[in-house]
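One protein chain omitted, others in place.
First chain written, first letter: the chains are A and B, and each begins at residue 1.
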Amino acid sequence: MRLKSPSASSLLMAPGLGWLALFLVVPCAIVFLLAFFQRGIYGGVDYVLTWENFARALDPLYLSILWQSAVLAGEATAIALLIGYPAAYAIARASQRWQPVLLVLVMLPFWSNYLIRTYAWIVLLNRKGVANEAMIDWGLITEPLSLLYNSGAVITGLVYNYLPFVILAVYASLSRLDRSLLEASEDLGAPPWRSFLRVTLPLSLPGVAAGGIFVFVLSIGNFITPDLLGGGRIQMVGNLIYDQFLTARDWPFGAALSMLLIAIMLLLLFAQALAVRRAGGERKEA
Amino acid sequence: MGLRLHLGLIYVFLYGPILLLMVLSLNESGLPTAWSGLSFRWYEALAENEAIRRAALNSLIVAGVSTVIATALGTLLAIGVERRRGSAALDALLFAPMIIPDIVLAIALLSFYFMLSFSLGLHSIILSHVVFNIAFACAVVRARLKHFDWAMIEASEDLGASALTTFVRVTLPAILPGVIAAALLAFTLSIDEFIIAFFTAGAGLASTTLPMQVYSMIRFGVTPEINALATLFLLTSFTLVLFAQRLSGRRGAFA
Partner (left out) sequence: MNTSKTLAAILTAGFLMSGGGAAAETLVVANWDGYMPPDLLENFAKEKGIEVEFAPHATNEEIMGKFMANQGEGYDVVFLSSPFAQALDKLGLVAELDHAQVPNLANYYAAARELPYDPGNRYSAPYAWGTTGICYREDLVEAAPESWNDLLDPSPAHKGKVTMLQTDRWLMQPALFVLGYSVNETDPAKLAEARDLLIKAKEGLLAYDDTTFYSKLVSGEAVLVQGWDGWCNYGIAETDKIKFVLPKEGADLWVDTMIVPKASENKELAHAFIDYVLRPDVHSWVASNILYKVPNEAAMAQVDPGLIETFPNLGMQPDELLQLELVEDLGEGQRAFTRAVQEVLSAN
């Protein structure tokens, strides 16, 4: 289905791309250039060319933090997808009238404030918090559990904050699914789970991929959740980069670390895009 | 049905902490450790706290305007991109705002504005928020477009409709759920965003957003007025949603 007028699509893209070019590419290019220079004594920039920052970025300490973050973000992504997909599916199957409402209800809690919601978790999970007090009252435990200030709490916080995005993304994909395909599959004798695995799931993969990327990317760069729910005990890449820019006032190194992070994520995105194309089937002519 | 139960449990998960906040906002003592009686004093305190009110309003303005702009540009971008052969470089650019750590983007933007001697205020936050919102909006709409039947556009054009008519009458209705999802996403991201807002805001109350205000207040732990605010936000949004639902009830317009 090749389009007749290439210029039309360029016109459509122009304003968006223009904005990105001006407010994203240029500012970031400026900061990334700094990665090639040295930090000044008091935190400014010494315009002396060097590769030192990239060499430092590959230091085991930072790589291990990167790895830990990826693992945590990965766990949060997996959980969010696992519980978000069925929820999106349920919404997509609801009546037309209710779908928008259900969707907005999913998003509503997130129009309060991130920090406040995270504090709500602290109130829930701390040793003198609601969860522990309740469990003690009901005789389930005698000593309060350490539910907070560990990686489990951080993952819970990440899932909690990014679940709506997964639901939205998967829903966007599922809602466009052609029901007749499912009907055809049933008519051909496939049991429901098979129809789901062979028809629905693959066709909803773009939504799953988009949702998964959101969660992973937003989680890995997050520094507030690990800070608050991890009690400072869980260091993620977001905290690391924040520290370089603000605490160490080492913009060149912060820039180098960011570039490393971005490079890795781009690689992952490419891998993911390839996988989706193969699994979902390319609908456009090659 | 198992699915409905699951969805219900998800809502419990999502709203549980929020309900806790609501209960706390009505607690006389404001402390989670002790219920000392029903009281609206925190709502009164909120009404008197100009800083919080102003910040909340600013957040709504920033989120609203940046959502409108970003969804519009992002949707157009998505359509334009999906119509042509996929390009890796383009994909990378579109994903870039999402994967660049927000602290980097924040500092980059502030330095950029400074270099251009650009004044700072609510408008600079809005410009900055559009940047990452375009990427998210575009991604969501693109996911929707993967199922779009491009033949409809050709058919429409063959039948003599102008590009604009085709867009308004054929494309847009078909992708509307995706566009709305994108808008919801953008609004949510913007209203909660702290670090970019903090760096690109002007000084003073006029351009303080709610996350900035709350973040600077956490020195003393979350004060109960904030719980009251969160509750109000929620109740208002909830009411608006129900209202909108009744209005669109008859139409059942979503494709």
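The definition used in the following text is that a contact is a pair of C-beta atoms (placed from the backbone, for glycine too) under 8 Å apart; a residue touches a chain by one contact, two chains touch by 3 or more.
Keep in mind it's a predicted model, so treat the numbers as computed, not measured.
Check B:Ile18, B:Leu46, B:Val65 or B:Leu94 against the missing chain and you find that the one touching it is B:Val65. Of the candidate positions A:Arg93, A:Arg249 or A:Arg277, contact with the unshown chain belongs to A:Arg249.
When the full complex is taken into account, the listed residue touching the unshown chain is B:Met217, out of B:Leu76, B:Leu94, B:Met217 or B:Ala230.
Residues of chain A in touch with the missing chain: 39-44, 61, 64-65, 68, 126-128, 146, 148-149, 231-233, 235, 239-240, 243-251, 253. On the side of chain B, touch with the chain left out of the figure occurs at residues 33, 58, 60-62, 64-65, 68, 107, 110-111, 113-114, 120-123, 126, 198-199, 202-208, 212-213, 215-221, 244, 247.
The rule is short, and it goes like this: only the chains that are shown with their structure count from here on.
Contacts from chain A toward chain B in the complex involve residues 1, 3-4, 6, 8-13, 15-17, 19-20, 23-28, 30-31, 83-84, 86-87, 89-91, 93, 96-117, 119-121, 123-124, 128-130, 160, 163-165, 167-169, 171-173, 175-178, 203, 206-207, 209-210, 213-214, 217-218, 221, 223-224, 237-238, 241-242, 245-246, 251, 254-255, 258, 261-262, 265-266, 269-270, 273, 280, 283-284. Of all the residues in chain B, the ones that touch chain A in their complex are 3-4, 6-7, 10-11, 13-18, 20-21, 24, 32-33, 73-74, 76-77, 79-81, 83-86, 88, 91-105, 107-109, 111-112, 115, 127-128, 130-131, 134-136, 138-144, 146-148, 150-151, 154, 157, 163, 177-178, 180-182, 184-185, 187-188, 191-192, 194, 210-211, 214-215, 218, 221-222, 226-227, 229-231, 233-234, 237-238, 241-242, 244-245, 248-249, 252, 254.
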